[in-house]
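All protein chains but one are shown at their positions in the complex.
We call the chains A, B, C and D, going by the order they appear; numbering starts again at 1 in every chain.
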Amino acid sequence: MPLSYTILVIAIPLLMFLFLGLAGVKMGKKLTGVLGVCAMGVTTVIAYAVALTYFFGTGDGQIVDGVRQQLVLNDWTWLKFSENLVVKLGVLLDPISAMMLIVITTVSFMVHLYSLGYMSDHHGKPEKGFQRYYAFLALFTFSMLGLVVSTNIFQMFIFFEMVGVSSYLLIGFYYTSPAAVHASKKAFIVTRLADLFFLIGIMVLSFYTSTFDFKALMANPTNALASAQGATFMGCSVMAWALTCIFIGGAGKSAMYPLHIWLPDAMEGPTPVSALIHAATMVVAGVYLIARMFPLYVLEQGAMDIICVVGAFTAFYAAAIACVQSDIKRALAFSTISQIAFMMTSLAVSTADGALIEIHEGYGLGYMASMFHLFTHAMFKALLFLCAGAIIHAVHSNENSDMHGLHKFMPITSIAFLIGCLAIAGIPPFAGFWSKDEILVACYAKGMGWGLWMSMVAGLTAFYMFRIYFLIFFWKKHEIHTEHAPADQPWTMTLPLIILAAISIVAGFVPAGELVTWDGAHLHTQLNWSVAGASVLIALVGIGLAFKLYYKENELPEKMKNALPNLWEAAYRRFYMDELYQFITHKVIFQNISKPIAWFDRHIIDGTMNLLGDVTNSASYAIRRLQSGSIQGYVFVYLVGALLIAAVTMICVMI
Amino acid sequence: MIFSNILIYFVIVPLLTLGGLALCSNKGVKAVRAVAVTGASVLVMLAIYLVAYFLQARAAGDTSEMLLQSKVTWYAPLNIELALGIDGVSVVMILLSAFIVFAGVFASWKMDPLPKQFFLWFFLLSTGVFGFFISIDLFTMFMFYEVALIPMYLLIGVWGSGDKNYSAMKLTLMLMGGSALLMLGIIGIYFHSSPEGQPLTMNILEIAQNNAIPHEWQYYLFPLTFVGFGILGAMFPFHTWSPDGHASAPTAVSMLHAGVLMKLGGYGCFRIAIYLMPFAATEIGWIFLTLTGISIVYGAFSACVQTDLKYINAYSSVSHCGMVLFAILMFNQTAMTGAVLQMLSHGLMTALFFALIGMIYGRTHTRDIREMGGLMQIMPYLGVGYVIAGLASLGLPGLSGFAAEMTIFFGSFEHTDTFRRVLTIVATTSIVITAVYILRVVGKLLFGAVQNEHHKELTDAVWFERLSTVTLILGVAAIGCFPNFFAEIIRYSFDPVVEALKAVGM
Amino acid sequence: MYLVPSLVMFGCGVFGFITRKNMIAILISLELMLNSVDINFVVFNRFLYPEQTEGMFFTLFAIAIAAAETAVAIALIINVYRVVKNVDINQLTKLKF
Amino acid sequence: MESLGNIILYFVAALSIMVFSVLTVTTKKILRSATYLMFVLLATAVIYFQMNYEFLGAVQIAVYAGGIVVLFVFAIMLTHKPGKDAEPLTMHKKWLGLAASLLGVAVCGYALFSYAKFCGAKITAVSTMDMSELGHTLLSTEKLGYLLPFEAISVLLLACIIGGVVIARKR
Partner (left out) sequence: MDYSQFLLMPQEMGLLLVFLLVFLYDTFLPQKMQKALPVFTATVFAIYTALSFIPVAAGEAFGGMFVQDPSTWVMKGILNIGTLLVLLQAIEWTNSDFVSVRRGEFYELILLTLFGMFLMISGRHFLLFVIGLETASLPLAALAAFEKNHYESHEAAAKYVFTAVFSSAVLLLGISFVYGLTGTLYFGDIAYYLVGEKSALLIAAVAFVIAGVGFKLSLVPFHLWTADVYRGAPTAVTSYLSVISKGAAAFAFLVILVQVFGAVYTSVWEWMLYVVIAITITVGNLFAIRQRNLKRFLAFSSISQAGYIMLGIIGANTMGMTAMMFYVLVYIFSNLAAFGVIAAIERKTGKVTTDDYNGLFKTNPWLSFTMMLAMFSLGGIPPFAGFFSKFFIFVGAAHQGSVAIYVLVFIALINTIISLYYYLLVVKAMFIRQDECAIPAFKSAWSERVGMALCVLGIMFIGLLSCIYTGLSQISEGVQTLFATLS
């Protein structure tokens, strides 16, 4: 299939969005759903074809000197800022974008399919916004695909905004629920704040390099950095600032600490949406952004260090919180944060010593590992979320206290969930093992401390995942609350689970090292058995611990909780980050900035204007006595006026 | 013969419409509507033709500063002419105005009482607006400017709501205060328009050509003209007419006022204040730059805590229009292009907002967001429209606000001095604050549970309301999706002014 | 020196105009003022420009004007008297502010 | 002209003008006020005569003293109410009047007496204008002729007559 068909991958969802958005109201639910799924299926097929052609094809100068080239397929001028700065919209194919096409279309297709069942009713009532839902899904898919194929950083920014909005719309899908509305608002505003930094970063970067174009930037990153030679701001080079700002943009989307707070709340949206957006695709946009600009970052060590620290901390922080969450979607959300932080860290541990030529051991590896993990994580995390969706759909609750012991009722779901857990815990041969192992290798390459830290987090991951698993499916006998006993869901929902589970098992064998590398060249990797062994061991310990604590109902968890009540409470409340934000937004911004400004406006500024009017009026009132009605008074004023004019002029002129 | 110039018809058509309306009987609302729609449609067609003409002329290599120039001497002793001419900026402004007038007619379809009188004033206002944009003579520009202002008083006073007397008076007086400053400025410019011994002129192009305004006079005249127009452009701290005025104005009037009239301010600032007095602009522009910078953030913050829909929008307008003036004062092509894009964007978007607010208000009889909620369930069409307007306002790519704001930011950032850069960064923060207040109002108004049981019986938009909003939404989307089309029309119109600024050492 | 009487007369006229209550008395004060101006003209004419007679003629006409003014004013006073039954100037303050 | 008699006459006239002026505006009885006015006017006429403006003096006596004062007296008679002629001045008004008149006198006095031309100006050549010359000038159309004002004032008088009629009419 010619690569130029890539444009279709983007166009079809867009057209679907417009079509469903405008005409959906008039159509039946079935028709809408089937249409959406079919369109997505076609898109998926084309995307696979394109990606495979890109990876394995050889025509049209795809590979030069053994290096797989970046291909710019379309480039349409969207807006010209100035002669140099031209925003174009186009399609860029390179290993990571091709990979992302696969990831996005796969997960999206699964979710489309899954939603046919999931979205048909809402807590037992027929879902009203079914058409709207599919339209938004299509919009999101379009935005995300547009994001990954961006040819320039500004297009990236545009689609960052677009995915933000789609995410907003989908989180707020149940718009009658205040929680959902609040969550969607929060998600949008937090990511918007991050995007502000992204924008500033782009402004600085583009000002010095005079281009937005990725290809131009990455072709010669040293030059790009050198263009801002000497320009510093607060002691650091402006490029470091620019790249840090851009990272903050990415961090917002990817929910890095401290901009992660929106993601758990975003779970208010429909679960398939969480699977698609908040687990597999949109949240990795930040990672993707850094990866896209990797050659620049690698040369700017300061920015890289910041990313590294943020990533490592976030990984642990989120994992710790995930250990105590009782809402299964929230727990999964924190797990997602933690995993994305893995990817971030993996990217950031890459270092280049000054020049690009001296490639460090972890340099290419971290990049590759990160992307690989992105891929595998998308699959198994989507799986986990969809499983969670199925469970929620069955028991109409998110709380694990309402579940317990579901294994008997929903065996397929249980097995799929177990596969997902094993994958994320990094048990061979499941997908997560392979990618996580590469990441740990890269971390150890940077330094022992980084490696140990990340290994520990990996262990924690295994623990909390299995904690969830056991709490849902075992722990104790299920108490049936609803009229129907929970059961495995219809095929539309089960089929995606099975497919994804299958992918999760085999995805680790994809030869990522040969396909997804930063420079397009092959990277030969081999399993580092010492690292792998250690990590598997840690994972097993975690699983064991979880088994001990949560497989059967017992007192132990409660005892642990009581042993460190404060810590538990703090972790359960996500270390009070939400309260902090709440404080800043409501108390500081609303109460101490907006309210005073509004007051100032009404009373001082407007008051001044009104005062002018009042002063005029009262002046008018004050001088009314002049018009006393008495002729003699008039004449007096007349004469004195004339005499004063004369006298004053005399004084002025004569002196 | 001036009548062979298509531009003059932008004034003649509204005048004819006025005449037609005057002939309608007081009773028959149908005839009134028919005349109004006809007039507005003709205007839209003329505007579209004008754009086509402009593109074709430019493509054909006509690089003169103003196209379609023609002039008739009006007041020979003072050298006042009826001088017409357009450049890219005027063209898009005319297009914008035509669309908003069109949408405004439909938005006031059910105007009551006195529909005939309403449309009379409405079209008088549009006459002023179009006249302003096609003129290149200071006097006629000023005249049309005032023609556009005064109908506002009655439109708000008679057909408004709430504390309309106060608002109408305040609005009129403040804007007239602005025009008083402006008049002084224009007189000052006039008397220094030519070198010693040559006849004075009111023609903007000639004045710019002569470049004879002494520098020490520019120091007085620039602030006069800039503030004069700035008041209309809702520049801090002269914006306070805007919240009250908009809150009381009837829908179509708010639309026209925010959509078009406020643009007169930005347009005038650029066309008269900066173009004619580049020296003072570079010397003391920073004062106004600071003020507009404050406007942007200040308006946005103020909007955050308002509870009246129209107040929110009015403050949002302060912020957005501040952006326009801010960009104009950045003195480079990119930023100025952005300013005009922002004018277009804000014009359509705010008109859309006000149209929707009017329609919602017409149903719920309240504009207090605390008393409403969950309207999306009741009137999905209006709800979706409102969300689209909101998204345009907060700068969603694909809708108009984004392209405009980005052009402004990138243009502003082209400056290397710290002052401008810091201001630019400050201005960019508005995109977050905008998101905050837009989402706040959308969340409270449209989402959530229905607050008032009575609202459940309300109906969704009817055909003329839909037509009105669809027109505007299409405009918003057109600018958002194809900004370059508009930017290319606009961009080169700024060459003369940028060169003039460069010549004085900008 | 010849102007002193006229000056005093004018001052008296002003004083009378402002202080008197009776409208006729006010009119009398006015006559003083007009007359003082006449003296001015005559004195200027005689002392400074004796070769011509413009001042004298002006005075001549001024006397006629004064007569006309007085006539109209007195007619009005009497008219007012008919309505309000006295000639107190303080009565005429209904129109004010 | 500069005879002692003339000077004495002048002083007598000037003094009586001043004294009677003051009396005119300060007397409480309105009729006396009118009488004092007549004295002032007559004294003015004396000054005119003394300056050889006989015609003017005559007009002054005839129109002013004869006509206007009589008019005043009639008016007083018409409007006078016995026992009501005492009009106590309010202090407030008195001060205002005094201030205004003093200010006026001060300004005018300063203006007049600071003017160099006046100091030491003397009556020089005394050329009397005989009646025929005066009449010719009055009806001349040349420069320094007064035909037009003469005609114009007749219009003025006509207007005042009509006005008087309008005012005086009962309806």
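In this section, contacts are C-beta pairs under 8 Å (C-beta built on N, C-alpha and C of every residue); 3 or more make two chains touch, one makes a residue touch a chain.
All values derive from a computational prediction rather than experimental measurement.
In the full assembly, the chain not pictured is in contact with A, B, C, D, by the touch criterion defined above. Residue positions on chain C in contact with the hidden chain: 10, 13, 17, 23, 26-27, 30, 33-34, 36-37, 40-41, 44-45, 48-49, 52, 54-55, 57-58, 61-62, 65, 68-69, 72-73, 75-77, 79-80, 83-84, 92, 94-97, in rising order. Counting over the whole complex, chain D has residues 107-108, 110-112, 114-118, 139-149, 152-153, 155-156, 158-160, 162-167, 169, 171 touching the chain that is not drawn.
Interface residues of chain B facing the missing partner chain: 74-78, 80, 139, 142-144, 146-147, 150, 153-154, 157-158, 164-165, 168-169, 172-173, 176-177, 180-181, 183-184, 187-188, 190-191, 220.
FYI, only the chains that are shown with their structure count from here on.
Taking C-D and A-D together, the pair of chains sharing more C-beta contacts is C-D.
With centres taken as mean Cα positions, chain D sits 7 Å from chain C.
One finds 64 Å separating the Cα centroids of chain B and chain C. One simple way to say how far apart two chains are is to compare their mean CA positions; for chain A and chain D this gives 102 Å. The multi-chain contact residues of chain B, meaning those touching 2 or more other chains, do not exist; every residue touches at most one other chain.
Residues of chain D found to touch two or more other chains are 93, 96-97, 100, 104. Chain pairs that touch, as defined above: A-B, A-C, A-D, C-D. Listed in rising order, the residues of chain A touching chain B in the complex are 77-82, 85, 87, 154, 158-159, 161-162, 165, 168, 172, 175-178, 181-182, 184-185, 188-189, 192-193, 195-196, 199-200, 203-204, 206-207, 585, 589-590, 593-595, 597-598, 601, 605-606, 608-610, 613.
By the touch rule above, chain C contacts chain D in their complex via residues 2-5, 7-22, 24-25, 27-29, 31-32, 35, 38-39, 42-43, 46-48, 50-54, 56-57, 59-61, 63-68, 70-72, 74-79, 81, 86-87. Of all residues in chain C, only 14, 17-19, 26, 89-90, 92-97 touch chain A in the complex they form.
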